[in-house]
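Dropping the structure in here first, questions after.
Shown here: the complex without one of its protein chains, the others still in place.
Chain IDs A, B, C and D follow the sequence of writing; residue 1 opens each chain.
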Amino acid sequence: MADTMAASTTARARARGGRRLSAFLPGAPQLAAGRWGAGGLALLVWLGCLWVLVARLARVVEALGGSWDERLALATLVAALATVWGWSWWDAGRAEGPRRVGVSQWDLAVRAFSKNRTAVAGLMVIVVLYLIALLTPLLAPHDPALQGDLISERYVGLSGAHPLGTDQFARDVLSRLLYGARISLLIGFVSVGISVTIGTLLGAIAGFMGGILDGIIMRVVDMVISFPQLVLLITIIALFEPSIFLIVAVLGLTLWPGTARIVRGEVLTLREREFVQAATALGYSKRRIILRHLIPNALAPVIVAATLGIGNTIVLEAGLSFLGLGVQPPTPSWGTMVADGRNVLLNAWWLSTFPGLAIVFTVLSFNLVGDGLRDALDPRLRS
Amino acid sequence: MTRPVRGDAPRAEPAPPPTGRAAIDRNGPPLLEVRDLAKHFPVRRGSFGRVRAHVRAVDGVSFDLWRGETLGLVGESGCGKSTTGRALLRLIEPTGGDVRFDGQDVRALDRTGLRALRRRMQIVFQDPVGSLNPRLSVGAMLEEVLTVHGLGLPNRRDRAVELLERVGLSADHIDRYPHEFSGGQRQRLGIARALSVEPDFLVLDEPVSALDVSVQAQVINLLQDLQAELGLTYLFIAHDLAVVEHVSDRVAVMYLGRIVELAEASALYAEARHPYTRSLLSAVPRPDPVGRASRSRIVLEGDVPSPIDPPSGCPFHPRCPHPAKDASCRGIVPGLEGRAESGRGGERVGHFVACHHPYHGTPAP
Amino acid sequence: MTKYLLRRLLGAVPLVLGIATIVFFAVNLAPGDPTLYFLSPGMTQEVVEQTRINFGLDQPVHVRYARWLGAMLTGDFGYSFSHSRPVLDVLADFLPNTLLLSACALGVAFFFGILVGTYQAVRQYSLSDSAFSVVLLFFYSMPSFWLALMLILTLSLFARNVWEWPIWFPASGMTSTEYDFLSFGGQVRDRIAHLVLPTLSLALVLTAGIARYMRGSMLEVIRQDYVRTARAKGLSERVVVFKHALRNALLPIITLVGLYIPVLFGGTVFIETIFAWPGMGRTIVEAINTRDYPLVMAGSFFFASMVVAANLIADVLYAVVDPRIRYE
Amino acid sequence: MKKVLAIAAGSVLAACGGGDSTEVSGDPFCQAVLPRVAAYMEQARSQHPTPSDPRYGGTVVIGSIGEVADGLNSAISADHSSTQHQQFVGLMTLVNYDAQLNAQPYLAESWEISEDGRAITFHIRQDVYWHDGERTDANDVAFTYEVVTDPLTAFPNAAFWDHYVKEPEGVEVIDDFTVRISLEPHSEFLDPFRTLGILPEHLLRDVPHDQLAQHPFGEQCPVGNGPFVFVEHRSQDRWVFEANPAFPAALGGRPFVDRYVYRIIPEQTTLLTELLTENIDVYLAPRPDQAQQILDDPNLELLAYTFRNYVFVGWNSRKPQLSDARVRRAITMATNREEIVQAILLGYGTVANSGVPPFHWAYDDENVPTLAYDPTAARALLDEAGWRDRDGDGVRESADGTRLSFSIKYNTGNQQRQDVAEIMQAQLAQVGIEARPQVVEWATLLQQINTPTLRDFDGVVMGWVTEFKLNDMDLFHSARIDQPYAWVGTHNPEIDRLLEQLSVTVDREEAKEVWREYQAAIVEEQPYTYFYFPDRLDGVNRRVRGAVMDARGEWLNIKDWYIDPASR
Partner (left out) sequence: MTQHEAAGAAKSAAKSAAKSAASSAATAAANSAAPSAAQSAARSAANSAAQSTEVEPLLAVRDLRAWFLTDQGVAKAVDGISFAVREGETLGIVGESGCGKTVTSLAILGLLPNPPARLMDGSSVSFRGQELVGAEEKRLRALRGNEISMIFQEPMSSLNPVFTVGDQIAETLRLHRRMDRKAAHGEAVRLLDEVGIPEPGRRVDEYPHQLSGGMRQRVMIAMAIACAPKLLIADEPTTALDVTIQAQILELLAELRRAHGMAVMLITHDLGVVAEVCDRVIVMYAGQIVESGTVEDIFVRPAHPYTRGLLASLPSVGTPGRRLASIPGTVPSPLHWPEGCRFRARCPSAGEGCERAQELVALGDGRAARCWRVGT
């Protein structure tokens, strides 16, 4: 008993020190406390953003009156710094207060997740990637569409001026890679967002309502799922004009059946769970039961599927690019960069290798996070 | 009957009430009247498949329940006792029969009527894990009920705390999540949720079956206290005969979707008349090593038949150990018949049995 | 069992018809005129018109739909615009090649996926478990065309020209040019050599998925009471895992066949192009690009039907393997 | 002047016309024909033993990304590799070109032109046999002519026969080996007979002309009379031919190689790998950026030569921004085409100023004016035409406020055209012109630009492949303005006049002068911004000896190729 009290006193003292430390180095106290995931991420973001602020000061100042995406980047920069600092301050101070009561399922999932090292590493990569994507206008050394001297600067290998070389139009590969991150991540995020929303709603309705409605929805799901997805995508995109909008829309509208199936399955089991019966017995409306009691409980596998889905979508976009159906130039996406660069793999290997690796590591991160989430969100797997 | 001598009773909660329970007024109309309640589940194949057969889960159940009374409903798994409880609340739509609650035809209610009814009838489930939404904190769960029914104004949180305290939990618990509670505490939460709408009638669906013995006693005591305080009416569904005897005023025994015997608890346990009730009672293991040698046990042969294809005539006849078993048992379904006892209230109170050859008198020890 | 089969088959009919409808409208509502693809300058307007009539494109879309559906039900999928042959003849050329490749990939993927997944489950949380996970995920995360190109560059080009390995694999085609002059054994070896790279490219991605699934399934099963019962009988760990646990863990894996066939067919689009494998995936993309509507529709329809069939087979197989369903 | 990627315009009557009995089945024909071919070859091999020259033997493998789309059916094909196989591999044409593009005897031993220039008489060789043993004679020639001039056949290069008298009266069989064809006097009248492979009349005479396209003859069991005999075709995979031992000795006798295999490998990285790993001997048309790999490999050589295709941007003169020739000239002058040739083609190409290719006798880069890269002059020209940047946004406007802004369309999946559009966008911005690259799916693009009532484009990046007989009538003559290919809508009497004159001027020296005038007019009018003639590249393994490739084609002398015996 005395031991635990002593321990908690020292913990509190350490926390006070932590607060001071967190004012300068957010994340450091958490790192010191062994929470390398949260702490490392905070520190990484903090230092990274500070570096941008210092190294690209001129660009930052310029951005104040720049285009909307420059201003968005600026806002992101400020928001990221503020969030990290604020979180770290709050978190470091939390250790001082009384132990929190009421640990929700999400809290438990977060705890389980943060123990999974590979998944946390994946999450760090993803957060950093999204941050980079938003900060791109401040980060990119060159305009991604800017063509250099076509005679002397084409296919220049890795060099100081062009860390990742140049392409056939003497454009900077690094800048294009950074801008490509925006497109690829956006496509993944938005199309999965669409498909998950549709899938969750339709799945929940099918599962909860049953009967004819269920029959119809599930037959449609069967049909769409029976289709080799890629063939359907190619058919639609090839026959219409490829554009980011079309790609996102088609991906979003063809990927939902998987989610719908998952949600329906979950809802069918949940529907038999007694808390749902209790909700009915308490006179709750169907809408309330679906939105408040079924969907939140069915969401865990959906989140997992969505995470994995973003990765899959990025790979799919690359595949479409291979067939010339991806995002159209001059807009860079990783998929088009890999696909275009493949023809010169042997003499300008950097053209497709870097975006290729970017895809692999991004998708890998999403998959690791997805697997981690699966383990963390499934109470059965939580030890 | 020999009783084991027990040591000192452990530190008890408030002293037990001196005698059983308050007398029940059976002069007025019953709070709940159930007539020929039936629920047949169709057995389908595929999503548009045709109905191949019916599971006759509940097959003509009738009973009355007066205010403040506890009716115990016992039977083995699959006998239809849970389905009965749920059909009463229309959590499962009954396929036949009549349910009247306080004079109202429950089966005829529309959505608003049903909503109103559900403020008066509630249910407590067996599984303390599955019956609570794992994503809602206790406070959120209780406040939601109050919000939906427009209760507990102005401060719902105070009301939630009040409810928690009523079931023996404390205000500290309000921000916790179901998984942070033990089984017994979760069952208390289930009770608190049911009480939040201030119902008159509770279906208790195996409320203590999943609990350890020591905790089971706590919950049983709580239920009895609440009944005494709030004048609640219980339908207590369980498979544990000892528990049912302990809490019930009257007891109904179900077998294959039908009530085979219905009587005052004391009468049923002392002189069961149906062969099934007798075998059931004799099969209960007793914590009485001294008397075990002298007890005679009726061990039934075989298993309970499938409710999809129940036996003709008396559903119990294939397993019935009664020496007088005859052709009528195989051919004719016995009705629930018996003598209404006078002087204790309504017509339907008495000892009823659905058997062509009911036993008389006390069984052998 | 026969009744079950019959019912499943009947249930598949509306599904297949629905798919046919989706295919038809996805293709026919697209902008652009396919006849222009098959015309040259200098052609008179009459020829253009005649071609349009010949293609049946002069009719309104619902009439075309009714005709197409009607013809399809009698097994007539029309003429391919670009191959100038009955669509069925075209499919007969390519489908077997795709099926061969898919079957090999599926076989390899399931064999290794099950093996690796089982191994990972038995050694849960070990170093090799995580290593397998990450390595497989790495391949899983790669765009398949890129993986295929990498395999060509390494196992074909560099292996021969740079590293001078004794073994390297041909990068394209189903057989060598001198195939006809090889002995029987040589022909078999030649075919296998040509299968290696495309099979590997297709299978690696699937292997990762199957292993992941198998690991989960095996972990689930290995916790079951009957596995404990098997141990309590005194069976060796090998028998427990490979007899009692594996058989049960495999049950959900069977349904993966149905789930992975569409993925596989999608993969053939790239793999067949890159490895010059004369199959359906590649043909269908070419047909889309040349607006060969009858071929696109028939090709997608056959792909989807095979997926439906695969699902059906998987379900039947499940019923055969799982006595709980078999005896229902 | 001929075409884009045109594929067979076959009629598919049986499929959609509701007919039930018209279905053509490939099998009976092939089953009847192939054994006859095998038997004849057996006999021919014994009659014509292979000479004991070390050059005989071996297999040569050509790899390419595309199918031989129409096989040996010359009545329906315009596709490059198909016509090449018809001319040099499986079939024979009446005449061949030498390096100076002068006609040489081939299937026709000799020919005469009538005094009035209205008839041409071909004398056919008497030692040429179809691969099933039948002799090739004048009936085959007449039959082929009748087939291709019948509109029902829908011969894709129907413009060949613009000045010929159509069947049946246009052709007359004088005797078994003499045939006369009627025509109106015009330039380059022999060119069609260089391209058109003669078909076997005895096999195809009963086939309705509108069903030739579906006939199995083309792709499943062609019977030719050329130096190579068809052995096998596996769709999307390979064509296999073997040497014809009975090929006339006067024309060089049997080819040196025993077998010739054409493989279809749709991915260029794979093709390069196969060339580098020596699985194929010839990689047809590698990308310019793959050239270095081929040059670096000591076993390989890279052949590069000017070819007959060119890339251009067509300007829709119906649009107000583009109706003024000065604007179009300014656009061309603001575009650094030399740089584009360097950038996109790595120098493997020639800047184009008109549709006359550099190897052509009419090509004259000294006396034809060009629009050199000169942004300053371009700006001045735009100012002069009234396009100035009036609101300071960097884009010029006309007096009525129209912005000098337009889209440049190109089709999906064509890297070079996309590159052109992108570079143009960057360079035009320098002189105050806003060009927006816009990708459109191929069939949709064709519909947008070909439909006379639509013409929904501003600028479009396109390419043409020409025959040796140049003919811009369809493109620029105002009489054809409502025909599909008059995309740009040129309406210039001078150009009309010159085009008409060109089509009937027979003498080359005379014609050359008219061509000079015509090109000058085109440069002035600038209906197109001509970009370049890309060089045709071919990667060839050095073990293949004797290969000559030029604008006439890769297969030109395939029968004279041989495999270095040391590396067989």
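Criterion: a residue touches a chain if its C-beta (ideal position, glycine included) is under 8 Å from a C-beta of that chain, and two chains touch if they have at least 3 such contacts.
Being a predicted model, the structure only gives us computed values, none of them experimental.
Summary of contacts with the chain left out: across B:Leu71, B:Leu280, B:Cys314 or B:Cys329, the touching residue is B:Leu280. Residue B:Ala265 is the one among B:Ile24, B:Leu169, B:Ala265 or B:Val353 that touches the chain missing from this view.
From the set C:Ala148, C:Ala171 or C:Ala230, the residue in touch with the chain omitted from the display is C:Ala230, counting the whole complex. Contact between chain B and the unshown chain involves residues 1, 3-13, 16-17, 19-21, 76-77, 182-185, 212-218, 220-221, 224, 239-243, 245-247, 265-266, 269, 279-290, 292, 297, 299-300, 303-304. Mapped onto chain C, the footprint of the missing chain covers residues 125, 224-226, 228-237, 244, 247-248, 251, 321-324, 327.
Simple rule for what comes next: only the chains that are shown with their structure count from here on.
Of all chains present, the one whose mean CA position sits nearest the global mean of protein CA atoms is C. The pair with more inter-chain C-beta contacts, choosing from A-C and A-D, is A-C. Distance from chain C peaks, on a Cα-centroid basis, for B.
Chain geometry summary: the mean Cα position of chain A and that of chain D are 50 Å apart. Averaged C-alpha coordinates put the centre of chain A at 51 Å from the centre of chain B. The residues of chain C that reach two or more other chains are 31-32, 149, 153, 289, 291, listed in rising order. Multi-chain contact residues of chain D (touching two or more other chains): 269, 413, 441, 444. Chain D makes touch with chain A in their complex at residues 268-269, 272, 287, 289-290, 292-293, 339-340, 342-344, 412-413, 415, 418-419, 422-423, 425-426, 437, 439-441, 444. By the touch rule above, chain A contacts chain D in their complex via residues 145, 147, 150-151, 154-155, 168-169, 238-242, 323-325, 328-330, 340, 342-348. Residue ranges on chain C touching chain D, taken from their complex, read 31-34, 36-44, 46-47, 50-51, 53-56, 67, 78-79, 81-86, 89-90, 93-94, 149, 152-153, 156-157, 160-161, 168, 170-174, 176-178, 273-276, 278, 282-283, 286, 289-291, 294.
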